[in-house]
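Take a look at this one; I'll ask things after.
Here the complex is missing one protein chain, while the rest keep their positions.
As written, the chain order gives the labels A and B, with residue 1 at the start of each chain.
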Amino acid sequence: MNWLHALLIVLVLVAVPLFAISRKLGWNYLRVTALLCISTVMLLPFVWLVCAAFKDRTVMNEFTFVPPIKTWVGDHVRQEVDGNVTFRPARDFAVPPKPDDIIPGTMNVNNFRKLFEVQQTAQGTVTFWRYIVNSLFLTCTGTVVSLFFCSLGGYTLAKYRFRGRSVLLTFMLASLMVPGVVFMIPNWEIIWRLGWMDSYKGLLIPGAVSVFGMFLFRQAMLDIPTDLIEAGRIDGCGEFRIYFSLVMPLVRPMIGAFCLLSFLGAWNSFIGPQMYLQTQAKLTLPVVLNQYIGVYSQQYGIFLAGTLLAIIPPAILFFALQREFISGLQSGALKQ
Amino acid sequence: MSLTTPQGPAIASVKEINRAGDILKPRGGPNNSYRGPRWAPYIFLSPYFLLTALFFIYPLISAAVLAFYQTNGPSYRKYVGLENFRFILGDPDFHTAILNTLVFACGSVFIQLPLSLALAMMLNARSDRFKSLFRLAIFAPNLVGSVFVGILFMMLFTPRYGLFNQFLQTLVGWGLEQRWLADPSLVMPAIIICTLWMYVGFNMIYFLAALQNVDANLVEAAKIDGAGPASIFWNVTRPAITPVATFVVVTSTIGSFNLYELPFTLLQGSGPNNSGLFAVTYLYNYFNSQDLGTAAAVGWVLAGMIFAVSLIQIFLSGTTRRDR
Partner (left out) sequence: MQFPYGNAALTLLVVSVLTGLGIGIVDVRKATRLDKPDIVFATFAKDHLPAYIPAIEKFEKENHCKVQLQYVDQPTVKGRLQAAMQVGAEVPDMVEILDGTMGTFTSGPLENVGFVDLTEKIKENGLADKLVKSRFGKWSSRGHLYALPHDVHPVMLAYRRDVCEQLGIDVSKLTTWDEFVRVGRQVTKDSDGDGVYDRYMIDLPADGGDALRLLMLQRGARLFDDKGNVCFDDELTAKTVCWYVRQTSGKSKISFPAGWGQNFAKTMQDATCLFFICPDWRTKQIQADVSAVKGKMALMPLPAWEPGGIRTSTWGGTGLAFPKQGKNFDLAWKLAMYLYYDPEQLGPRFLDNYILPPLTSAWTQPQFNEPDPFYSNQRRGMEYIKLAPQVPDEPAHTYAQTALGKLSEAYQNVVLHYEKNGDDGLEEFALAELKRCAERVRVMVDRNVFLRTDDRTSKGAAK
């Protein structure tokens, strides 16, 4: 019996009078409570992550989430009395403690400070900002480029009838089933032969068209009435113009959904940049942060601080696109 | 997003597989396709043709050839015929890898998907103002890349000090000292828990979208007829979400076959006693030891298995459509 059990029992007990009032109310209460509990569990690792990123390395494992508030700021000295760890303000000592013993407050931004420290590398100095910019550039450019090619391909597959279409579609489906690792070494060789090693070309160009993206758009565009396109043609629009200014604005929710999916995939992609990029100043966030978990030294605090920062851009995008994302997925992709 | 992204959004890609039946017959009647100029479709698809030829067909052919050789890097090779296939099919480690992959796939299908559906139904029950907040909370893990998740969970699963171990100890009084990542019998549960956290929100979103297809009038009518919630679920909701459900099942199965980054970072290898050895990890190990031939052979065997699973799926989706 502990606080968690007590809390759970209380939560269940509250339901009893509510059920007495009305069954509907009772069920509704249970539903929201269950959702609340599940959401809490889902978010707990994030809470832990935030706490850990700000914890001083000396107390990383000391406390599950945060140390006592009174130890957060000011210089402290850690002491062990009968196996219990305590923190005393550094000023409480008659003789000033040795500098080695002092911790600068148990909660601080040292991890972030270290993360943003100027790094000496072979190719000059690099700061963490550079990696953020690299990641943003690769992700955004990749998304925009593949948005263009995928929607164009999807439009073609949805709205044109041409020789070999069904063969092509079957081929595309089959191509989705081949595990990606099969291509790893051959692709590496091709990229190298093309001279795209250590360049963003090697990451952007092979990913410019994805079968998945084309199908997503095809599915959304199947529902666009062909009459509309014919009408556009009679008005004198060129083939490209029809796609660009007539069809695309109609599938705007799908654009949102695609952007989010593509952004998430590219932002977190690890193997590609890891294999193709070499210059330190060109690397992306996942690769750089993974370097902090090395063979001989693991700097978890810095890694977690970086992870926290790396979550922010996709989080903003998801917040902004939540509604479009859901309706995009509904708008055809999943409608039968 | 590249052609070769093994995970993440690519998982969604396979939704189309169960639709192959659809694709082969023109959809929406004969008038729904547009006959434009002859050149347009080929021009519009030319980037795809070009990139596929370069980054799909050529590597595929070279991998197909490699499977019959033993190699030491691309420069040294010796023809061995079917030896590579014979070896992997008889290799207990490969059996372990396939078995683990299947167990994991079952874990995803029978634990994760029902949970996702339940969550979606709970969220869908009434439109309240917290809906989008709950949705965000449950979807949030998808914002974290699997490289980060691997290392994050490595820390959460630490005996004694890990958040998960402490949580479990508080909740059920057990598990403080469990070595989730070092005990062969706990590695699989640990990975399932980790992927549960990662993907339950994503699948929930699919189900949420599917639930929009449920006809509200039909539900009301059933209620007036005195049908219970179970009967409404079975007779009204189930048929409406079956297509999406079948799709999500295949998606998860194929996603399981492509599981790679997570065990790679979470276990830093294949786990104790190969308890965390998955099909793709097995393949990657051969890449790593310069034995590209064996790796290519594994790739082909895997591709065959995935293909078989997908064919079964296409068949199943055909039957469900006839149901309706």
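The working rule: a contact is a pair of C-beta atoms (placed from the backbone, for glycine too) under 8 Å apart; a residue touches a chain by one contact, two chains touch by 3 or more.
All of these numbers come straight from a predicted model, not from anything done at the bench.
When you scan A:Leu36, A:Met107 or A:Cys140 for touch with the missing chain, the hit is A:Cys140. Among A:Asn28, A:Asn61, A:Asn110 or A:Ser175, the one in contact with the hidden chain is A:Asn61. The chain not shown here is touched by just one of A:Leu115, A:Leu176, A:Ala220 or A:Ile255, and that residue is A:Ile255.
Where subunit A meets the omitted chain, the residues involved are 57-58, 60-62, 78, 80, 83, 100-101, 120-124, 130, 133-134, 136-137, 140-141, 143-144, 147, 185, 188-189, 192-193, 197, 245, 248-249, 252, 255-256, 259-260, 263, 274-275, 278, 280, 290-291, 294-298, 300, 317, 320-321, 324. Take subunit B: the residues that touch the chain left off the picture are 70, 72-80, 83, 87, 92-93, 155, 158-161, 176-177, 179, 182-184, 270, 272-274, 288-291.
Just so it is clear, only the chains that are shown with their structure count from here on.
One inter-chain figure worth recording: subunit A and subunit B are separated by 18 Å, centre to centre, where each centre is the mean of the chain's CA atoms.
If you check the complex, the residues on subunit A that touch subunit B are 2-5, 28, 31-32, 34-35, 38-39, 42-46, 48-49, 52, 61, 64, 142-143, 146, 149, 152-153, 155-157, 159-162, 165-166, 168-170, 173-187, 189-190, 203, 205-216, 219, 222-223, 226, 229-230, 233, 239, 243, 261-262, 264-272, 286, 289-290, 293, 300, 303-304, 307, 310-311, 314-315, 318-319, 322, 325-326, 329-330, 333-336.
Of all the residues in subunit B, the ones that touch subunit A in their complex are 1-6, 8-10, 12-17, 20, 23-24, 26-28, 31-38, 40-42, 44-45, 47-48, 51-52, 54-56, 58-60, 62-63, 74, 119, 122-123, 125-126, 128, 130, 132-148, 151-153, 155-156, 158, 161, 163, 166-167, 170-171, 197, 200-201, 205-206, 208-210, 212-213, 243-244, 247, 254, 257-258, 260-261, 265, 279-280, 283-284, 287, 292, 295-296, 299-300, 302-303, 306-307, 310.
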